[in-house]
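Have a look at this one before I ask anything.
In this view, the complex is presented without one of its protein chains, the others remaining in place.
On to chain A.
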Amino acid sequence: MRFKDVFSIIGPAMVGPSSSHTAGAARIGRAARQLLGEMPQKAEVIFYGSFAATYQGHGTDRAIAGGLLDFATDDLRLPDSIELAEAAGMDLSFRQGAGLFPHPNTVRLELAGESGGLSLTGISIGGGNIEIVEIDGFSVKLSGMYPTVLIHHMDYLGVLAGVTDTMRRGRVNIGHMSLDRKNRSGAALTVLELDERLAPELAAELMALPAVQSVKLIHLEEGEKKPAESAGVEGMKEEKGKE
């Protein structure tokens, strides 16, 4: 099922004008921000297909910038997000990509933060629904509809058994799981879509497993549908200071 529930049809609550070019793009940007775990200092945004052709008119650039600031799809600051991001010190650039791309609405993000970088490719499949199809060179498939855990680890016997056993002990059900590795015994990325949020203790247990290098979470539903209070540029700077 590409569309999983009633709210992927009715909704999201969003700031216009386009659910695929604006809301979907904002959610892709937000997923990247949450994976990076901090405000990007530098963000290179490459648009493909219909995104490349119409991103200025649809505010797709603003939506991506808003997502990188961790704004939800209905955050009223979205129309001003490029200015807010720049004021907060983000070096943003936008360009049109060349070559093959997986969907008419594709965006690739190259992010650099204080403590690391991230590359991510996302597609916007309509009605604000998205799929992330690539992260740091790994093939993935995640929708952002569910609390999601991304585990960077080495391809090592028993890692998945440790992960699933941790979930079982924590009584968290796994709805979808995928693994991709660069090569045999090399770097691997496992993605879990969960039925509920992962408690910090369980994330710590995952982190403690042998061969696990990092555990990252995406919660896109958070903040969506609630009217967000408008916060100024100062709010942004504070947030940056905290991280």
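To be clear about the criterion, a residue touches a chain if its C-beta (ideal position, glycine included) is under 8 Å from a C-beta of that chain, and two chains touch if they have at least 3 such contacts; residues count from 1.
Just so we're on the same page, contacts and distances are computed from a predicted model.
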Refer to UniProt and select, among "L-serine dehydratase", "Xanthine dehydrogenase family protein molybdopterin-binding subunit", "Branched-chain amino acid transport system permease protein" or "MIP18 family-like domain-containing protein", the name of the complex member that is left out. "L-serine dehydratase"
Among A:Gln56, A:Ser93 or A:Gln213, contact with the omitted chain is made only by A:Gln56
Using the document's contact rule, name the residues of chain A that touch the chain not shown here. 1-23, 49-50, 53-54, 56-59, 74, 76, 78-79, 104-105, 125-128, 195-196, 225, 227
